[in-house]
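What follows is a single structure, and I will ask about it in a moment.
Omission of a single protein chain aside, the complex is shown with its protein chains in their original locations.
Labels run A, B and C following the written order; every chain starts at residue 1.
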Amino acid sequence: MIPSSPSQMRDWMYDPLFTTPEMAEVFSGPGLVRQMLRFEWALALALERNQVIPEGVAAAVHTIAEVDLDLEKIARKAVDAGNLAIPFVSSLTSRVAEQSASLAEYVHYGATSQDVLDTAMVLQAREGLTFLQHDLGEICNTLVPLISNHRSTMLPGRTWLQQGPPVTLGLKLAGWLDALQRHRDRLQEVRARCIVLQFGGAVGTLAALGDSGPAVSRDIARIIELPEPSMPWHTHRDRVVELASTLGMIAGTLGKIARDVSLLMQTEIREAFEPAGEGRGGSSTMPHKRNPVLCSIMLAAAMRAPGLVATMLSSMVQEHERGLGGWQAEWESLPELFRLTAGSVHSARQLISDIVIDADMMRGHLDTNGKIALSEAVSFALAAKVGKRNAHSLLEQITHTAMERKVSLREALIDSPGIREQLSIEEVDEALDAQKYLGSSEIYIANVLAKEEQG
Amino acid sequence: MIPSSPSQMRDWMYDPLFTTPEMAEVFSGPGLVRQMLRFEWALALALERNQVIPEGVAAAVHTIAEVDLDLEKIARKAVDAGNLAIPFVSSLTSRVAEQSASLAEYVHYGATSQDVLDTAMVLQAREGLTFLQHDLGEICNTLVPLISNHRSTMLPGRTWLQQGPPVTLGLKLAGWLDALQRHRDRLQEVRARCIVLQFGGAVGTLAALGDSGPAVSRDIARIIELPEPSMPWHTHRDRVVELASTLGMIAGTLGKIARDVSLLMQTEIREAFEPAGEGRGGSSTMPHKRNPVLCSIMLAAAMRAPGLVATMLSSMVQEHERGLGGWQAEWESLPELFRLTAGSVHSARQLISDIVIDADMMRGHLDTNGKIALSEAVSFALAAKVGKRNAHSLLEQITHTAMERKVSLREALIDSPGIREQLSIEEVDEALDAQKYLGSSEIYIANVLAKEEQG
Amino acid sequence: MIPSSPSQMRDWMYDPLFTTPEMAEVFSGPGLVRQMLRFEWALALALERNQVIPEGVAAAVHTIAEVDLDLEKIARKAVDAGNLAIPFVSSLTSRVAEQSASLAEYVHYGATSQDVLDTAMVLQAREGLTFLQHDLGEICNTLVPLISNHRSTMLPGRTWLQQGPPVTLGLKLAGWLDALQRHRDRLQEVRARCIVLQFGGAVGTLAALGDSGPAVSRDIARIIELPEPSMPWHTHRDRVVELASTLGMIAGTLGKIARDVSLLMQTEIREAFEPAGEGRGGSSTMPHKRNPVLCSIMLAAAMRAPGLVATMLSSMVQEHERGLGGWQAEWESLPELFRLTAGSVHSARQLISDIVIDADMMRGHLDTNGKIALSEAVSFALAAKVGKRNAHSLLEQITHTAMERKVSLREALIDSPGIREQLSIEEVDEALDAQKYLGSSEIYIANVLAKEEQG
Partner (left out) sequence: MIPSSPSQMRDWMYDPLFTTPEMAEVFSGPGLVRQMLRFEWALALALERNQVIPEGVAAAVHTIAEVDLDLEKIARKAVDAGNLAIPFVSSLTSRVAEQSASLAEYVHYGATSQDVLDTAMVLQAREGLTFLQHDLGEICNTLVPLISNHRSTMLPGRTWLQQGPPVTLGLKLAGWLDALQRHRDRLQEVRARCIVLQFGGAVGTLAALGDSGPAVSRDIARIIELPEPSMPWHTHRDRVVELASTLGMIAGTLGKIARDVSLLMQTEIREAFEPAGEGRGGSSTMPHKRNPVLCSIMLAAAMRAPGLVATMLSSMVQEHERGLGGWQAEWESLPELFRLTAGSVHSARQLISDIVIDADMMRGHLDTNGKIALSEAVSFALAAKVGKRNAHSLLEQITHTAMERKVSLREALIDSPGIREQLSIEEVDEALDAQKYLGSSEIYIANVLAKEEQG
């Protein structure tokens, strides 16, 4: 039963659930090797342009695709080598040697294993960021009309899982959009700062290239369109960690959204629902079930990302010119973060595109417990006359009595001499009108939408 | 380029590096499904024995192996279902229906998705623990003679990365063994407490089975040889978290061993080496390199395990009878911990089996800096005459002078009137004899070996 | 504004919220120093008994209490020394010297800083465990009658935050007790394995004590009633990490309980409540609020513990005979875990002692959505006649129709020809009787209570 090849060693059965095919492809074995080939080709081309190696190497490398290499064998050989680059270079060199033994002498010339592995990872991350930025953009695009449509859909605000004064669904959604806008800003910054070339040779001096190092480095950077950093960064990993923590924050925001939706979707609340679909969210034993499946993906990603970010942070303590253990700990951790974040973003996009809103249920819950949650509104109406402390204290007493006696807040208010001395029944009713107690909600929504328009 | 099937979505290229084929198989897709089939078979058999379902279902299920199911399709369908069990049961039912439509009606009768998924995970964990326990046993077996052989191999003790008084290599290795013995005890306890059946139906009451629930549960437990818990534990996850944290601790101890070996293997120290081998630990650009490859695996595992354990702990907050997000966060995290720990244990076994010791280098380093690290020995020889504080203070002064003047401790001592008033040259030399300053090392070694003998 | 003394440097304002005074005291500065004094006293006494040092030192140390030492100064001096033990020993030695300069020469004789710091931490942990074990015992004691009283209090089972078939409150509480029983077992095991003496001298050989090491060690262990380990464990930290992860698991279980209660306490559900009290759970602006304050403490602890456990695990990679960075990272992390866990256990004890149950609301929610959550019961009643798949499929259709049409499940069932062909109205009503759909709940409760009685 022992797997005869590395490609059978991994449990891939959860992948469709937790990631997207596109992101999985970017961070697949072939996806990694494709970027490694791209680095080796750019390296050869840059070396040729600077007359460090004879012409023809780049062209030879260019003919070789990841499918031409025995990835299973490379994976197996990595056990002895301690990294994928050594058997990869060896395999690539053999394929080039089939074309020309002399050109094969110049494959991977002057580079170190970490140059090709780090740059390939950066190229994967660049593609991964593009997917994420696109999908987040789509979610934002979807949110804009949804917010507009629900500017006046009222539901209870909820704090500490208890009802408070009303909010609008538009405001709630604007809060989501506001956070996503910040993430989009972060992704732009992190892309600018962190998506850079790695090229330093054995100890980060490019000594093997003599005086040609800077020119070769500049040319590689141009060829694969990556900015050059001030210097190699083999053991300074803040760039990859910044990538990781940005992904972690996105997963966190989406986890918050999923928590909100799944709470709204509780059987006893039923204010919002994940989009339904054939076979979606069923149970193997309970026929009536409609489980919040998309939310479960987003919540799971939000729970798994922090541990992965912590691993990336812990791994920053890398020794001298190239580290031991820390670098290796990144190899699967950063890809896993990209995969999970992509899965969460993808689920969020589905969720937000087709979320089902029950505005009647939302409106109805404003009356739960006899509008008790509007106590603040009455308190402030009263505070204008007797001061905030007195008002708060009186309302505490009235609301607790109302809850014990199970009567509506209105009834309890009208029964209270302390209230009736200060407020008329009309004023009480005015205070209990949720519509009139939405404060600055509209202005906040406008702020967020305006930022989206400026884009 | 987008993968056409789930099995192409995962990067498996690092698997040979970070895990073992055996553990990978246990936690592979087919490995999981095999255990799920085992649960469904045992469930059917137990139901039959209790006359809940007609005879024949278990036999029909028994004919079906994981290769008979379309795992790719199950993986894809899990996206809608939110878990693997629903499409798995559906697929299994179809295969049984090919034999008998009427028997197919009774597949997965009375169980919930989490029953089959949790029990399958427990069965995987049981196999995984067996591998780990075996390999740890082998490491311990290997350490026993190694410790005996190096009972008198001396090297500098090192604290805060600075040399201190001597230890023996035997003592250092006994420290490793001592820790591994505790881990073996923990694995036994965790196996007894945590490897138990999960079977509770929709909400953990087995209501669908009426009065037959307890008998069916007991029979399943017997059939698959798993103890029955006091009650179902769908949302009480301390058992799986205890498994996870035990694995994390093992990875931590092996990380400590790898740190020790990699420090001993530094170019400037060269006291111990990983076993050499064709192609092992080379560099893509530095011909002389012999990198500590096994240590890098063990260190990387020790850096990755804490984040995964933290995820498992975070996921304990699961709602009501079955949780949302927390359970899902476990699905890939616990397997990953098993995989990484197996890889680390496997590397440790190789490392310890064939570690190369340079006893001369070890012995030689006791003389580094003119035996300065033996200052404590002299200090205590002196303390017997002038008190500890006076002795410590005088030795501080002498050692700092010796280091500044770059003379040996012996020379500095003999030059010191404060010393010469109290100690003869013979007494100084006696104090500087590392062999005589090993204290209780032998006794500790004996303690640890005795425990190993008792097993 | 800069604090003139270390004791002003720390924000203690959240301590009453997140921990208990008792546990805070154990892990306070004076609490730590008290245990350090205890170690030094036991060390001196053991050395005297073995004639290594003159009589009188232990008696002199014994006269000194933590209040006799200038803790502020010790804290400040630790900055240069790198640990608290060095200025502590220096301060202690000065106080002993006031009694006798010659006896002062023998304070801390033969021990290293880590011996006193680790043993003191173990002694603190022993006290801490005693508090936790006591409080967990009290919670279990409180749960027993609560479970008995609520054996037949029915409420909806909830999975994925959706209603499912009924459970009893007794069963839900039995699940809590079952998990706490396992934690109590773990605490006993961890106490037996991890609460041991640390005494090894500079590099773990006790070389400074010559042949007397083992006898002195044995005597210290007897005096402070700590088992002796096989050998010193300065850089093998699995014991303290096992302590940490056990605390983390307890915090996790209590977080799960808090999640359950806070969900039951939602305004829309109101099935259970934290005990009320003057000023408890109020809002600064919403008079009606009754916030789940105890739950917030327990949830916060469950969110903070995983990161601290991860830190402890990461810190296991300690170098050679005494480590650099890892040991230091433990100093505040393990105490923080004890503090947080104590706060959570304390909150749980209050919560469970005085939890307010609204059995009517619980019972009432079984009828939510027209008893839709009992679909499984009908499905199994039907399955006996038409097979499980057919039944499940028909019920899926009926329940979805019922939800869309907003009619009760009973009505939809009676309207369904497929149902009426197989089930009489009496049979439908029987299936919809929650009381008759509790399965093995009683048996599970009995199992858990029986285990508690055996205790």
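To be clear about the criterion, a contact is a pair of C-beta atoms (placed from the backbone, for glycine too) under 8 Å apart; a residue touches a chain by one contact, two chains touch by 3 or more.
If you're wondering where the values come from, they're calculated on a predicted model, not measured in any experiment.
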Original post:
Looking at B:76, B:191, B:363 or B:392, which residue reaches the missing chain?
Top reply: B:392
**OP:** Could you tell which one of A:191, A:222 or A:236 touches the chain left off the display?
**Re:** A:236
Original post:
Among C:153, C:283, C:379 or C:399, which residue is in contact with the omitted chain in the full complex?
Top reply: C:283
**OP:** Quick one: say which of A:30, A:165, A:335 or A:370 touches the chain that got left out.
**Re:** A:165
**OP:** State which residues belonging to chain C touch the missing partner chain.
**Re:** 1-3, 6-19, 21-22, 24-25, 27-29, 31-33, 71, 74-82, 84-86, 89, 108, 110-113, 201-202, 208, 255, 258, 262, 277-286, 291-293, 295-300, 302-304, 306-311, 314-315, 324-326, 328-329, 331-333, 335
Original post:
On chain B, what residues meet the omitted chain?
Top reply: 156, 158-165, 262-263, 265-269, 282-283, 285-292, 296, 306-307, 310, 314, 365, 368-369, 372-373, 375-376, 379, 392-393, 395-396, 398-400, 403, 409
Original post:
So which bits of chain A touch the chain we can't see?
Top reply: 82, 93, 102, 104-110, 157-161, 164-167, 171-172, 174-176, 178-179, 182-183, 185-186, 189, 193, 201-210, 213-214, 217, 229-233, 235-239, 241-242, 245, 248-249, 251-253, 255-256, 258-260, 263, 299, 302-303, 305-307, 309-311, 313-314, 316-324, 376-377, 380, 383, 386-390, 437-441, 443-445, 447-448, 451
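Throughout what follows, only the chains that are shown with their structure count from here on.
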**OP:** Return the distance between the CA-based centres of chain B and chain C, expressed in whole Å.
**Re:** 24
Subject >> Separation of chain A from chain C, taking each centre as the mean of its C-alpha atoms, in whole Å >> reply: 31
**OP:** Send over the residues of chain B in touch with two or more other chains.
**Re:** 82, 108, 110, 201-202, 208, 255, 258, 299, 302-303, 306-307, 309-311, 314, 324
